[in-house]
Structures are given as C-alpha cells and as structure tokens.
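Sharing a structure below in structure tokens format, with a few things to ask.
Here the complex is missing one protein chain, while the rest keep their positions.
For clarity, chains are labelled A and B in written order, and residue numbers in each chain start from 1.
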Amino acid sequence: MAALTELLQSFDAEREGAELYQLVSDLYPICRSITGNGLRESLRLIQRTAPLSLHEVPSGTPVFDWVVPNEWNIRDAWIKNNRGEKVVDFHRSNLHVISYSTPVRQSMSLAELRPHLITLPDTPDWIPYRTSYYQETWGFCLNYRQYERLRDETYEVCIDSTLGPGHLTYGELRIPGGTDAEVLISAHSCHPSLANDNLSGMAVAAVLAQHLSGMSLRYSYRFLWIPGTIGAITWLALHEAELHKIKHGLVLSCLGDPGRFTYKRSRRGNAEIDRVAAHILAHSAREFHLLEFTPLGYDERQYCSPGINLPMGCLMRTPNGVYPQYHTSADDLSLVNSRSLAESLNTILHIIRFLEGNQRYVNLKPKCEPQLGQRGLYRQLGGTKNATAEEAMLWVLNLSDGEQSLLDIAIRSGLLFATLRAAAENLLEAGLLDEADRRRQ
Amino acid sequence: MAALTELLQSFDAEREGAELYQLVSDLYPICRSITGNGLRESLRLIQRTAPLSLHEVPSGTPVFDWVVPNEWNIRDAWIKNNRGEKVVDFHRSNLHVISYSTPVRQSMSLAELRPHLITLPDTPDWIPYRTSYYQETWGFCLNYRQYERLRDETYEVCIDSTLGPGHLTYGELRIPGGTDAEVLISAHSCHPSLANDNLSGMAVAAVLAQHLSGMSLRYSYRFLWIPGTIGAITWLALHEAELHKIKHGLVLSCLGDPGRFTYKRSRRGNAEIDRVAAHILAHSAREFHLLEFTPLGYDERQYCSPGINLPMGCLMRTPNGVYPQYHTSADDLSLVNSRSLAESLNTILHIIRFLEGNQRYVNLKPKCEPQLGQRGLYRQLGGTKNATAEEAMLWVLNLSDGEQSLLDIAIRSGLLFATLRAAAENLLEAGLLDEADRRRQ
Partner (left out) sequence: MAALTELLQSFDAEREGAELYQLVSDLYPICRSITGNGLRESLRLIQRTAPLSLHEVPSGTPVFDWVVPNEWNIRDAWIKNNRGEKVVDFHRSNLHVISYSTPVRQSMSLAELRPHLITLPDTPDWIPYRTSYYQETWGFCLNYRQYERLRDETYEVCIDSTLGPGHLTYGELRIPGGTDAEVLISAHSCHPSLANDNLSGMAVAAVLAQHLSGMSLRYSYRFLWIPGTIGAITWLALHEAELHKIKHGLVLSCLGDPGRFTYKRSRRGNAEIDRVAAHILAHSAREFHLLEFTPLGYDERQYCSPGINLPMGCLMRTPNGVYPQYHTSADDLSLVNSRSLAESLNTILHIIRFLEGNQRYVNLKPKCEPQLGQRGLYRQLGGTKNATAEEAMLWVLNLSDGEQSLLDIAIRSGLLFATLRAAAENLLEAGLLDEADRRRQ
C-alpha cells in the first residue's frame, strides 16, 4: 500500500506515457498470430520491461473442448501483376494476409483471385484484419482503392507460410505477495499490427508488472500475455486446480485511444473487482461507461464461462467493435497516444491500490464507542463539530463487523477511501480493530 | 411448440374473431346464475367448441368455510300495472330479476314495491345487475326511466322461480401434455346477459381449448368454466390433493372490449406466469397495464388465497369496475367486438407458447466456450462481428446453469425469445446442452 500510494503521488504521466508508447511502437511492426515466431518475438521484447517466462504448449494438446492448433509462421506474401509489380505486399502491412493462410504459389486470373480478396468498401483506405485459424484457407486483405485498381490480368500470388505441428506460446509472470490469494491480469497478444487492440493492453500490463515487482503487496499478482480465446482456454485448462486462488482479475485491452473508460463487469456482476472498479471510475471526475457482463468480447468470455466463473472484469477505453478503426489498419500508432496510455495505467494502479487496501476489520470494542480521547484520537474540547478524521474513525468502528469492507464503509459514509484507510490504520495501531482475515486463520 | 408457432404464424384474426363473437352472441340470451339450468345450457353450448365435461356437486356439500347452496331456477318474472301491462318483463332482459330471488306472486302498492326495486339514477337507461345468493330475498332491477314512469297504483308482481336442493354445475376439460405439470385456465360462468364480464372469458377459453386439443404440448392444460367464488371454492376444495400439479394459471375475464390489456399479478408477484405475461405485454408494442395482486377481483381471490396460493394471474382488457358499463345492461353485445376478442386469444397463445418454450438448460461444456466452429455453428472467418444467432448461442451457453430460463436469458441479453429458443435447439442437437428437467428426473 505505502509504495503504491507513493507511486501514485509521484506518478509522472509524461514519463510513463512515453515508455508505454515506445513499447507499443516497438511491438507494432511484428506479425503476431495465435502461435508462431511473431508471438515469441513480442514476448521477448516485453521481457525487457517485465521478466515474464515464455511457455510452450505442443500442438495437439487437448484443452477442454479444444485442441491446441498447429503452429503458423510466415516469411513473405505478395501479389504481383503481369509487369512484376507487387500490388499487395506483406512487408508493407502484415494485415495484408489472412492470419493462418496456408502456403500458396500460383498464377491466376483476377476472377480466380477475387474470392481470396477481402476489402472494406465503406472505408476504402483501410485494410481489414481477418483470421482463419480453424478452417484451412488462404487470402489477402487490402484496401478498397487497391482492389479497385486491379485490372483483368494474370497475377502471381505468393504466401510463403508454414502451418504444422509446433507450439502455442504464452508469457506468464507471477509477482508474489503477502498471501497466495491472487489478482490475475490478462492481455491477449495475438493480433498483428493493431495498436489499440491489443498492443495497448500488452504494454500497460508490462509496465504495471514492472511497477509492482519488488513492492510489498497483500496479494500475489499473476500476469498473462496470451493468444486470445485459445490461449486463455489453454492456460485455464492447464491450471484448473489453481484457479481458486484468483480473487480478482482484469482483462486489459483498448487502453490507448482517447475515449472515456469502459468497465465491463464480471459474470458475477457484483464481485469486489466490479464494485471497486465502478467506485474508482465514479470518483474520477471523468465520464465513463459501466457495462453489464455479456458473453461477447475478449477473454472474459473464457474466464467468465459458467464452469470457470472467475471474478474478472474487463477494462477498456472505447470498447472493441465500437470505434470504427477496430480490426482494420486504421487501428495504428496514430489512434493511440501516450497520455491515454499513462492515464489507463494510472487508473489500474488506483484500482489495485484500492483492492490492496480494501480490508475488512473487526471492532474489538463493539459495545458503545471506545473512548478515543484518552487514546489521543479525538478532540478534547467538546461542543464543536467532528473533524473528518474523527468521523472516519466513528464510521470504521461502527461498521467493522468483519463482513463490511472499507469500500462498503466508503459507500455508506460518503468519505474518501484514503480517509477511511488512514482512520483504520490509527484504530489498528490503538488496538481497537483487527483485520478480519487474520482472525479467520 | 412447433404447432403453436405455426398457429400463431397463420393466425387468422378475422376468422377467430368471428367465431369468438358468435359464441359470445349465442351465450348472451341465456339466464345464468351460480347454479341452475341456464348454467347447464351454457356449458352444453360450449361443448360444441371444446369437449368439456359437466360436473354436478350436490347442494349442502361442505367446501372449506362454505356450503354448496341450493339450486335456483327461473321461468318467468314480471310486474304488471293495473291495466295488466308488463312494466318490467324478465323476457326482455334477464337482468331485471335479482339473481336468486325467491318466488313471489302478489299484488301490492308502489310503496310496498319500492324497497324491491333497484335502479341506477346516474345512468338512467341502464339496468343494474344484482345478486343475493346467501340472503333470501326477491327484487327487480330496472332502468331509472322505467322507474320514474311508475305511478301510484296497484301492481301485480310475479317471480316464477324455484330455490331448493339441487346441484352446482361446472365444466372442466383437461388436455393432456407431455408431463403431469399443469396450466390452469379459469373463466367464471355465472353471469346472465353480460357480454364482456364474463362471456368474453368463457368464449376465449373455449376457442383456446379447441386450438390446444390434439397439439403436442409440454404441459397439460386444465380448463374450468365455473360459477364465480363458490364455484372456484368448490373446485379447489374437491381437488386440494392435486393442486401441486398446477405450475401456472390464468383467470380470464373482460377480454372483449377495445381497452388495452391489463395483467394482474399472482399473489406471489414474481411467478413465472407473472414474468412471462409482463414480458409478452412489454414486447407487444402496445400500451398495457400491470397490476399488483389485490385480494379483490375475480376468482384469483380464491386461487391466490393464502392457504392455496397458486401461481395464477388474471388477464383482462379493461378491468372489472373500471369501465362504466360493468355490471349493468350496457355490458352488452355492443361493448365487445370480434377484433378485441381475437387479439385477446392471440395474446394468450403467445403467453402459452412462451411458457411451453421457457426451458431451463444445463451447459454440458461449461468450462470455457465449446468450439462452435468445428460443429458448424460459428462463422469460420475471424475478425468480423458476431451474427445474432452466434450471440444467442453464446448467451444460452453462458447462462444455462439449470436455474435460469430462456426468459431470464432474454431479459439479460435483450435478444428475442424466438432467437434464443432457436439457438438452444441448435445447441441441444449438437449435444452441448441438456434440459434441466430431464436431468432432475
């Protein structure tokens, strides 16, 4: 707590934002997918910021209703016209190839090529992002203006990819805290050159992990950088026995755009993380959105599936599918900015500080008020109004029944969490409170 | 379900309305009461539409706090002035006689007659409807204009009725379904020439029964055409041991006027029938009223008495006591119309289809999402928005814990019941869901 409070008090938004934006920029050119070397390269790049470990799960491993797929790698891809000019070139944008495209090297007419071309006629300058992980096919995505310029000639088509047994890679980092109880932070890491979805989440998770490392914390923190859907499913299947340790969690994505914050509740709807995130946003003096859980979106689909049902929400700015650039080449480095990234990190740090400090206490002198004055905790001259610090102590004493947390007391009293937390610390020191967790042991 | 859906898709409002209006018209002239031949004749007339059975319960039978009363029959009734003219004539309106009037044949002055005459001075053209089942008396109801014309002369008064041991008659029809669990539909059938209250309810119940007969249904359906209050009490007292089979129920009345629909909740307040009826009306794109339960009204007074407490609501258009013609001769064939009657039937069919389809399921692959793509249930090209059918499958999978019904999922997701139902059927077929009821057996 103290280290977190200090970090927040001296939070240097400019420096944090610059570091986050640099990490997003460094990751941007790499062609990631749900498996393969681009994913490995990205995780190794993040290791410079946060000491995650790379884990490799062999293709063919059964994971719940799924099987880990073959590994996909790509070196090059292009379409040449009959003058030998590359009219589509993977090296100009890795979105040009449908992810998991099977290898191709072939000449064909425009008519034959067309079924393999995907465009967005409504936004003619943008290249769409498409995948075909589980049905073998190949194809190119291109902007509509490129597409319109294609003439009826013979094209040479090349996708220099491999698809075969290999591994699914994910990154994991556990920062041990005072207890085994864990907070899980998860960022999907399988998208190629898309900046807001998902590089912003990957980068914020990395810098967050960097900050938490070495701090003295109540909870242990587990970070995952995993391929979307199949990565979350794989990790959950391999760690089912340990899931009970996860007390709170956040899926991070879309954290770099200038939109307002959006918190999507866990399937439980009123988990502590849901209430804390809602409280932090409500007290931020900024506009925000709260969404109820839906089984669509990011990996909360898996973490909040009915047989897993972890208390995990999803923090975003503008949500997936809501901003027009979503899943197109326009989700590029110009869509995200260092100020938004830093603000996102700051908000998550506030949420974590609140979780860390959101204790439940037991009043050890519950019959009438204890005599605070004799303990130097109360004004001695009667007849004047209570100071806020005194009010806070009276609230904490009155409601600390071992069930109500400081969040509950903050909501009931209208007092700030920090004020209540300070009151609780004074009362603890005076021997008037105990931590509920400690008493349960 | 399929047959019901088909019926609703090809619902011929004009034909249904005409049949309903004809049935109301045929029943209209008969002088019904809580016992007697008029009631029997009405039930036999309904048999042409729905094959109900007539049941006879002897006078004197104890039924909870009550006793089945004597049977009342009437042949004729009139008041003649001293010129022998019938100034009041039962054959012109059967409302002219207070129901259960004891026999009279007597000459008397206007002063002697007056205490036996009931009028409505505020609506001087309307004859009131009055009864005296449990206190022996006799009397005439007449419109105020008739009453004003009565001169101070000698009148001859005749009520040619009988009141003595006999039977209370009711009609019952059970349409067996896939399970013993029952839906109870009840219409009081004791009012004489009153069209909206209660002939509309009797007719809608009859045509509804006709439609459900022979359909393959999940629930069994029990229809009652019974005298109000004493009939419901009698039936409940005689069938107490079987009441646990009734899972949902509706009291039907006042369904022929052009007013908006009114659903009055069961005493439980949030029973499945209450939630389904409210949902259907809310999604009807028409204005409607929802009423909380009150212990006044129709036979829900008995069905929802605290020791019975069945999950039964009451569906009406303009409720009893709210429209000015209520319990007067103006509740005649001009107050009801075929369009309203058909719309009422249609709404009840929608409620029944919803009840039939409102299953609870168990997700058989609850840990993470099952791989829908491999089962041909999901688009293969990633990166695009989910289709509604896919969304519906994800919602059904995520919330099918054996407790939440499709109605709950419809409310949470904002998706249409039909969409969710189709999704559930696809998932059932793919072996990803099971019916909760089947698993409980």
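Throughout what follows, contacts are C-beta pairs under 8 Å (C-beta built on N, C-alpha and C of every residue); 3 or more make two chains touch, one makes a residue touch a chain.
The shown structure was predicted, so the numbers you read here are calculated from the model rather than taken from an experiment.
Between the chain not shown and the residues A:120, A:212, A:399 or A:424, the one that touches is A:399. Of the candidate positions A:2, A:111, A:241 or A:381, contact with the hidden chain is made by A:381.
Although one chain is not displayed, subunit A still touches it through residues 363, 365-371, 373-374, 380-386, 391, 394-395, 397-401, 412-413.
Counting over the whole complex, subunit B has residues 64-66, 98-99, 128-135, 137, 229, 232-233, 236-237, 240, 267, 292, 294-296, 301-302, 304-308, 321, 327 touching the chain that is not drawn.
Everything that follows uses one rule, which is that only the chains that are shown with their structure count from here on.
Annotation: 55 Å between the Cα-based centres of subunit A and subunit B.
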